[in-house]
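Structure provided below as structure tokens; questions to follow.
Of the protein chains in this complex, all but one are displayed in their positions.
Moving on, here comes chain A:
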Amino acid sequence: MADERDRESTEIAVAELHKKIKEAFEVFDQESNNTVDVREIGTIIRSLGCCPSEGELHDLIAEVEEEEPTGYIRYEKFLPVMTEVLLERRYRPIPEDILLRAFEVLDPAKRGFLSKEELIKYMTEEDRFCGLLEL
């Protein structure tokens, strides 16, 4: 009995995930033919809450690409892979304090006199952020 209910709730959860993934995919499916440009896959995956590194992203793309890469990713291939990723909670974003430490590592002499408040402000101001990321 409990098993059945568990299975049912998982099914519901999966159905809901499917809807979320479909929505995000469709935003970039310009031609309404269930494909998106491979260059947009990163944006889609990230807007679904994942935070993969570039390497992890490339691996993921390799999984969903066609045998012969066409430059497009089909929804049929994307859906099962993405569902797995979300169910396993893979590529969760790093907590902010670790991010802070990352900044401190880059700025050990604290030349910019970064305080925690300023750093958070940095996160939300694109232009300055961009300068920092020319790495």
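For this structure, a couple of remarks:
By definition in this document, a residue touches a chain if its C-beta (ideal position, glycine included) is under 8 Å from a C-beta of that chain, and two chains touch if they have at least 3 such contacts; residues count from 1.
The rule we apply is simple: contacts and distances are computed from a predicted model.
Selecting from "superoxide dismutase", "Presenilin-2", "Serine/threonine-protein phosphatase with EF-hands" or "BRCA1-A complex subunit Abraxas 1", the unshown chain of this assembly corresponds to "Serine/threonine-protein phosphatase with EF-hands" (UniProt protein name). Contact with the undisplayed chain is limited, among A:4, A:54 or A:88, to A:54. Annotation for chain A: contacts to the undisplayed chain at residues 15-16, 19-20, 23-24, 26-28, 30-33, 42-47, 50-54, 93-94, 98-99, 101-103, 105-106, 123-127, 129, 132-133, 135.
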